[in-house]
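Report on the following structure.
The other protein chains are all here in position, but one chain of the complex has been omitted.
In this document, chain identifiers A and B correspond to the written order of the chains, with residue numbering beginning at 1 in each.
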Amino acid sequence: MTAAAQIPAYRIERSTRASRLALVGFVVAVVALLSLPLWDGEDDLGSIVEICYMLALAQCWNLLAGYAGLVSVGQQAFVGIGGYALFAFTILLGVPPIPAVVLAGIAAAVLAFPTALIVFRLRGAYFAIGTWVVAEVFRGVMGQIRALGTGTGMSLPVAISRAVAESRAGREIVLYYTGLAIGIGTVLMVFFWLRSRQGLALTAIRDSETAAGSVGVNNERTKLAVYLIAALATGMIGALIYLEKLRISPDAAFDVIDWTADVIFIVVIGGIGSIEGPFLGALVFFGLRYLLADYGAWYMILLGATAVVIMLRAPRGLWGLLADRFDIQLFPVHRRVRLR
Amino acid sequence: MTLLATLGLTAFYGDFQALFGVDLTVAEGEAVAIIGANGAGKSTLLRTISGLLPAPRERILYRGQAIGALPPADIVARGVALVPEGRRLFPSLSVEENLLMGQQCGRKGPWTLDRVYRLFPMLRERRRQPATSLSGGQQQMAAIGRALMTNPELLLCDEISLGLAPVIIRDVYAALPGIRGEGTTLIVVEQDVNRALGIADRVYCLQEGRVTLEGRPSDLTREQIKLAYFGV
Partner (left out) sequence: MDWINAIIQGALIGGLYALFAAGLSLMFGVMRLVNIAHGDLIVLASYLALVVVETLGLSPFVSLAIVVPAMFVLGYALQRGLLNFTLGGDILPPLLVTFGLSIIIQNALLEGFSADDQKLQVGGFETASIQITDQLAIGWFPAAIFLTAVVVIALLELLLYRTALGRAFRATSDDPDTAKLYGVRNQHVFALATGISLAVISIAAVFLAVRTTFDPASGPARLIFAFEAVIIGGLGSLWGTLAGGVVLGVAQAIGAQLNPGWETLAGHVAFLVVLVIRPRGLFPKLAD
């Protein structure tokens, strides 16, 4: 008997029936969203932009915490830097707004480099608090800069928002497509990153840091790359948020609740360590907010309690529950071996 | 009188089954050796008896009572103490503090600091030093002393010769008769067959999680033991 005869026939596959269906669904959704301004008017555009940027922030945080094991509680640093960089580039340097959004992302990534050198000296939970301190430092420093309005903040001059588009309606549509591009772009970026060699390395780090080190994944370099990429995307999202809000202040731009706590809740509830999770989490997040809009503090208490219960009872979130029950994967990042 | 009995004991590490229906009985005052190759399940058996690994309640009887599902703290409180494989002293505690950890379970009896220091005099000299500063043999003695401080009726020794030079092993084993002299029952897990046969009243041989041989050392032939140990 030869050895080959004992091994059953198999093939390695990545896409599944569910993921091929999901691809169709994804394309349909993108087409619907792209054409939305044509058939739905402008009323819902603002809400969709908000969903897009929260989803994008959630994907970034998930990439950090769910895959690279970098549990940051300081991503508001890069939202704030992105927002402030947008104001600085447009007002002080006269850069047109949309290119300034991209430049703001680059500025966030550039500042993320020295930040990483410092906070990477801390491990685990201490890393988390360290990132928070750094965000507080950025907030404190921004509050001291006179050209950017010190602690009270500043508004974007009308001339600059005019530079986006002449009319209010036109601005909404431009911001809508920018938001959509950043939302979809972030999802695709995470998706392709996870399918790449570095993505495999990331999953290896997540599953066991010491084991991954011993099979030759350069942990520190991979983690640094993820940290910088997340900062780049987060900075662009921050710039977009403040291009829409038109007014910035250190306390709002570096707010840990809005830009990190809510994002963490979206990821944890939806399912950490999967691309699908943040979609589901965003659905729950905005759904609950819609239902509980009048209850203020109770809404946050409920959200916090839900996240706590999910972390204890179903650590892979709602998506983890669904994926286990139906064995589905909509974004095929894993390979699986099938026996014939 | 039977002190400890396991009845068809099974044990798992996740999906991996390490013990397949092990039957073992130990009478009060006996010294029992458990021999077997690496991975035969010897340590797993001791870890299960001490409560570190979960077992079905009725599968482990101590003085006739089912103790399988009890946590380790309750098992040591009943008088079953483990000297763990690899000694596992607490590195940030001094030698004496390591010994005093044995009193945590609150059992009273003949074993006190002074009594342990008489058994292992070099521990008294080094009692203020960090446990990690001891040599391997001294660490093993401290680990045995720590278990004795719980005043056990049944002492489980997991590979107490591991990694030690032969002269040191002799010193460590020299302490066992004195421990039996206090009325303590012994189960010794050992890879070194001759060492084990030398001190045991009865021997069990494990192979791949099953008992393959049981008997008095004088009744067993080398061939029987070889077969039970290696399975060839």
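To be clear about the criterion, contacts are C-beta pairs under 8 Å (C-beta built on N, C-alpha and C of every residue); 3 or more make two chains touch, one makes a residue touch a chain.
None of the values given here were measured: they were computed from a predicted structure.
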Listed residues B:8, B:106, B:183 or B:198, member touching the removed chain
B:106
With the missing chain put back, one of B:76, B:116 or B:205 would touch it. Which one?
B:76
Looking at the whole complex, which of B:84, B:137 or B:209 touches the chain that is not displayed?
B:84
So that we can see where the missing chain sits, which residues of chain A does it touch?
65, 69, 71, 73, 118, 121-126, 128-130, 132-134, 136-137, 140-141, 143-144, 151, 256-257, 261, 264-265, 268, 272, 296-298, 300-301, 303-305, 307-308, 311-312, 315
On chain B, what residues meet the omitted chain?
50-52, 71-73, 76-77, 81-82, 84, 88, 90-93, 97, 100-106, 146-147, 150
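Definition applied: only the chains that are shown with their structure count from here on.
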Please report how many Å separate the Cα centroid of chain A from that of chain B, as a whole number.
53
